[in-house]
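One structure coming up, written as structure tokens, with questions to follow.
Note that one protein chain of the assembly has been removed; the remaining protein chains are unaltered in position.
Up next, subunit A:
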Amino acid sequence: MPEFALVSRPALPHSPVGDASRVRIEALPEGHVLHVLAAGGRDITPEQLASLGDGTAHAVRRYAPGQWFVVGNEALGSKEYREKAARLGADAAVSDQSHGRVRVAVSGSGARSLLAKGCAVDFSPSVFAVGATAATLYNHIGIHVTRTAEDGFELLVLRSFAQSLWEDLSVNHGEH
């Protein structure tokens, strides 16, 4: 069935909510999310991890001891994924989570206040600087949050929870 048009259905087919000057919630492109798991006793260097990314700043996000997510806006085909995974050889396994996890950007001067309505992390810049990342919750939903700019955050969420997260953020956005 080679003629069949394959279309990927986005988990969050929504227009951005809010105004960038205050708080804006935006579903990011479903590009790639690579879950890197270092082999027992192997060290993965920041350079090795960065080499998997597409140059996007703060693409590498620590997830657990010896585990990282590497994210980017470009969707990868099977070949590209395999080629990237092979770069780390036996040092690490790479699990493709590009469809399993969805990224949501929260930005603007009120971003911290919106995040505080569901998230216990202290986002003051002295504690959670640009580039910092944490596995946490937004209300009852598990997220992985990264500060990508002074007033910019990215939430990585399991695809099945993405719609609920979007709704929770939108509800809490009301005040802004």
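Basically, a residue touches a chain if its C-beta (ideal position, glycine included) is under 8 Å from a C-beta of that chain, and two chains touch if they have at least 3 such contacts; residues count from 1.
Definition applied: contacts and distances are computed from a predicted model.
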Protein name as given in UniProt for the chain not displayed, "NADH-quinone oxidoreductase subunit N", "Heme exporter protein D", "Sarcosine oxidase subunit alpha family protein" or "Cytochrome c1": "Sarcosine oxidase subunit alpha family protein"
Contact with the hidden chain (one of A:A20, A:A129 or A:V171): A:V171
Contact set of subunit A toward the excluded chain (per top definition): 1-2, 4-11, 30, 35, 37-41, 66-67, 78, 93, 95-101, 116-122, 124, 127, 139-141, 158-161, 163-165, 167-168, 171-172, 174-176
